[in-house]
Structure formats: structure tokens, C-alpha cells
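Encoded as C-alpha cells, the structure appears first; notes follow it.
What you see is the complex with one protein chain gone and the rest in place.
Chain lettering (A and B) follows the sequence in which the chains are written, and residue indices restart at 1 in each chain.
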Amino acid sequence: MTALDPLRLTARVAKRLLVDGEISSAELAKVYLDQIAAVEPRVRAYIRVTHDNAAKYSTKVDREMQALRGPLAGLPIAIKDNMVTEGVTTTCASRILRDYMPVYTATAVRQVWDDHVVMLGKTNLDEFAMGSSTENSAFQTTRNPWDLATVPGGSSGGSAAAVAAGEALWALGSDTGGSIRQPAALCGVVGMKPTYGAVSRYGLIAFASSLDQIGPLTRSVYDCALLLQHIVGHDPNDATSVALPEPIALPDAQRLDGLNVGIPVEYLAAGIEPGVRARFDETVSRLEELGGTCVEISLPHTEYALPAYYIIAPAEASANLARFDGVRYGHRCADPVDLLDMYERTRAEGFGPEVKRRIMIGAYALSAGYYDAYYGRAQRVRTLVRRDFARAFADVDLIASPTTPTVAFEAGSRTADPLSMYMCDICTIPVNLAGLPAISIPCGLSDGLPVGFQLIGPAFSENRILQAAHALEGAIGFAPAPTFQDSGAAAPAGARTEAPA
Amino acid sequence: MIGEDDVRHVAKLARLRLEQDEVARMTGELARILAHIDKMSELDIADVPPTAHVLDVVNVTRPDKPGTSLSRADALRNAPAVTDDCFRVPRMS
Partner (left out) sequence: MTAWEPVIGLEMHVELDTRTKMFCACAVTRGDAPNTHTCPRCLAHPGALPVVNQRAVEYAARIALALNCTVRPRNIFHRKNYFYPDLPKAYQISQYDEPLAVEGWFEYWVGDEKLRCRINRVHMEEDAAKLIHAGGDAGRIAGSDYSMVDFNRGGTPLIEIVTEPDIPSPEAAREFLQQLRSLVIELGVSACNMEEGQVRWDANLSVRPQGSSELGTRTELKNMNSFRYLQQALDAEIPRQVEIIEAGGRIDLETLHFDPDTGTTTPLRSKEEAHDYRYFPEPDLVPLVIDPAWVQELRRAQPELPAARVERFASQYGLSRADALVLGSSHALAAFYEEVVAQGAGAKPAANWTMGEYLAHLNAAGLEAGRGHVTAERLAKLVKLVEDGTVSTSAGKDVFARMIAGRAEPEAIVEKHGLGQISDTAELAAIVAEVVAGNHAQVEQYRAGKQQVIGFFVGQVMKASGGRANPKLVNELLRKALGG
């Protein structure tokens, strides 16, 4: 058996090796478990590695090859720790759920479990998916395998880092304001947020109910489509889930003739740093070389999307997180004097500062006298953002933008100013407000760190996006792998320590 | 402009115990965030309908058919305190 490089292996290739008998599922799992052992002390992508499960289940897949077949069987996967997994503690990277043992499994996870994936473990995230760097995790900070002094992005930083670091073949994450796409961009992997409703949210620990979606983080666009195929579908357990009008197809496009792509001027004005802009422009050229046409478009209400998001998401979150009250599960403070004391101290002890901030903003925005000015207004801005996209898609097939304004930033460089952290998501948030699908693919390096290229489509245009991304991916030919270097505490010249103005 | 009294009031609504220094810090942070959010007030949007749901889906219901409930053991599995097969909570004051 040839030595497999976990940093480069794709599900497509791994599946072929399994089917051809060149590797067993147990051996494949071991490749990843070995890589985890090697790099995890530095990357810290996992909250919990389920060694035993991975070893046992992969062996079982080998043994029962006839029964346990299918496109995903035997392929090792990491799951973001905000999806409940029966029998495996699920923490949401929060002290308040540190020992929570779910009594059911999220539908999307159930679907891939039923397809006989081998789960490697639960990955780190910003607490309750609130953040853009994974620094808000209560347990550990995940590091970007491209430069261990930097962040992997967030909130699905653990999943992105795990895939980038070869600690998983692929992973599931969740995206509320960019939490799959932004870390995918910073970690040089593919990440996709499906159309709102395409994947069941049942079992996804809710952050913002009208914005959350589960999606894949993978090493290739093909892998992304393959995993997406297996997590979509109407779920009777989720009243907001819908069946896709057409099934997800595995992409094979190599050209983009006839494809009209719009580039929103507002996104390019959003403080994109020069290296990111350069890679973006190069990718746009490639797009045109493949036969696509790129035009400038306008999404005039873009600048209002972030403020609207930072009302809607915290408002919904303030209600979604109210159930963490120490009554039925999770942390309860010691020796409560009375009920009120139990509530207040449990939640004060259990939640981190960013979570508290968002709960406070959310409760404030909904409170008596403020609803119309904040939540009511934000919901109207949301309509304007949706209309912007609808008008644009009357003229173009897809919209392209840099995924994030900067590459991975130094850990600790934005934690003092929440607003600077929020700015990471300026190109991703509007997509969630509109409920649209979008993908981020690596398009090059800047200062040695990956740059992401985002494609956005109309609702349920996943196949169109995947085809375009696949063709572009082929043309880009992103080759590098993370080096696990560490630029260290000393800020190198030109370090990105401040958010763009 | 949000002040410390507002913050204390909202903390009570949200059942979050904040120490005085936290109240002070939170007030500053929230004020800065809300100032940014106030950008929205530039817009004249009185006649724009709000979006409560991005999906154009209606009437999702389920038939009135019993499903499987949790065993009591599973229901109580994560309970911080149990008495007589019930979840125990401290007294209200």
C-alpha cells in the first residue's frame, strides 16, 4: 500500500482505493488517527477524538463490506461539536454543556452515519457558533495549520483546521454568518453553505434559527458535492427544511462558457487587503479564460447587512440560549440559594463573554420599546438585502467575491474589540440574511496564507455553483499544503493586527 | 444610548449575573456595537415588509400520531438534580 498523504487525500480518491481493495477502512481511519496524534497537540482542532469508535467502526465496515456499502462507507469524517451525537458528549465548546450527553442524533449526522462514515471526533468551534476565529471556545484555541500563530477562522474553525491539517478526510460545519466559508477560506479548504432549508437543522444546536445551516468542509469541490448529496433532504423533524427541486449532482464541468458572474462593487470596497484582492482579481481572470463573463453589479444595501445581522442573530440566539438554565441538563452552579440565584449564576458561569454580549444585545433589541427600532427594523433591512440579490440574479447567474477581507490573522489580535471580529464576515453575512447558497474555494496564497474565493447563487442553485467552482478549481490548481509553521508571538512586518477601516 | 441601568435591566431579563465591573465593561462594548448597528436608522423603510422567514413555505404540520418518547432514564440522564423521578429545582423566593 502506497503511503497516503492525509494532507492531500480526497474522498473521491479514498473511495476508489477502498473499492479497489488497495486500502481497508481500518487502515484509512488509522491514517487520520495517526495524523491527529502527530499534529493535534499543535492544531487542537478536536474537542473530542473518538478513537475507539473510529477504530471499531472502520473494522466493522471492513468486515461487513457487502452490507455496509455505499458512496460514503468507510470514509472518516469530523463533526463540528454543535451537532448532537447520541452517545458522544456534545459541548458546543461551552462550559454550560461540558458534560452534556445527547439522547438523540442530529438528522444530518444520522444521515451520514447511516451511510457508514467513520466518525473521528467532534471538532472545536467558537462557543455556540458565535465568532470568527474559534478563540471563543471555552476549552481550547484551534490554530491554523498554515501558521500556528494565526486563527483558523470561525466558528467552524476546528472542522476547517482538521481538514486542512489532514486530521480528517472531510468534515461537517455550520454557517450562520459565514462560519463555514470564512474558516474554509482561512484554512485553504472548500466550504459550502447550502440554501437555507436544504439541510435539516434538527439536532444542530441553534444559534440563529433563521440563518443557521449545516454544510460540508472538504478538500475538493467534488468531495463537497458528494457530502452535500448525503446531508440534504426534507426532514419531517424540521418544519423549515425543504426538498431540493433537483438532486445534487457530482460536478464535472471544465469550462464556464455562457456563465455570467456579477461582482458587487460594495464587496470590493469593504476593506479587502491587497493580497486578497490580487488573488481575487487573478481568479476572475481565470474565470473569464474559462469562458465566463464577469460584470460589475451593485448590491446597494450591503453596508446595512452587518448591522441587521447583529440584531437578528443575537435576538434569536437570546431566545435559543435561554433553555440553558440548569434545570434539565448541563451545568448548574453549586449550592444555589434559590431559583433566581440558580439561573443567574449558572448562566454567568456557563457562558463566555462573547455569548453573553450577544445574549444581551439580543434581549435588548427585543425588549419593550426597542423592538421596532432594532428587531423590526433589521427584519426590514433583511428584505432589502434579499431584494438586492433577487434583482442581481435577474441579470447574472452567480455572484463572486473574496470570501473574507483578510487572510488568517494573529490569534489574540482582534479579541479586544468585538466589532473588529465582526468585520471578518462582511462578505459572507448578506448571504445568510438572504438564505442563499454559497461556496468558498481556495484560490491562492497571500503572504503564505490561503485566500478564499466565494461564489453565491440564487436559492437552490447548488448544482450551478458546484459546477462553476469545480471548473474554476481545476483552472486554479491550488497545490500547496499547510506547513505547520509558527510565525511566533513577535509580529512580523506588515502583520494584520487591525481590522480594515 | 445604552447605559448601565439598561444593562442591569437586560441582564435581569436574560438571567445573567453580572458583577459591577462586567456591567461597566459590557455597557461600553454594547454601546459601541449598537452605535454601529444604528447605521440602519439612516434608511427610510417604513413601507418595507419585514422578513420573518426566507423560505416561501407554509402549512408544514404533522399528523396527530404518537411517536416514541424517551425512556424516563434518558429523560433524566443529564438532570443536575432528581427527586421522585422529577427534575428538582431550588425554591422560588
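In this section, a contact is a pair of C-beta atoms (placed from the backbone, for glycine too) under 8 Å apart; a residue touches a chain by one contact, two chains touch by 3 or more.
Since we're looking at a predicted model, the values are computed, not measured.
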Touched by the hidden chain, restricted to displayed chains: A, B
Which residue of A:A55, A:V103 or A:A278 touches the chain not shown here: A:V103
Residue touching the undisplayed chain, where the options are A:Y32, A:W113, A:Y267 or A:Y329: A:Y329
Residue touching the undisplayed chain, where the options are A:A26, A:V112 or A:A315: A:A315
Residue ranges of chain A at the interface with the undisplayed chain: 83-84, 90, 92, 97, 100, 102-104, 106, 201-206, 208-210, 236-240, 315-316, 318-319, 322-325, 327-329, 339, 343, 363, 366-368, 371, 375
Contacts of chain B with the absent chain, listed as residue ranges: 12-13, 15, 52-53, 55, 57-70, 72, 75-76, 83-93
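Everything that follows uses one rule, which is that only the chains that are shown with their structure count from here on.
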Whole-Å separation of chain centres (CA-atom averages), chain A against chain B: 23
Interface residues, chain A side, partner chain B - complex: 99-101, 103, 196-197, 210, 236, 239-240, 242, 301, 303-304, 306-308, 310-311, 318, 322, 325-332, 336-345, 347-348, 351, 356-357, 359-361, 363-364, 367, 373-374, 376-384, 386, 418-419, 422, 433-435
In the complex with chain A, residue positions of chain B that touch it: 2, 6-7, 9-11, 13-18, 26, 29-30, 32-34, 36-43, 45, 48-55, 57, 60, 62, 70, 74-75, 77-81, 87, 89-93
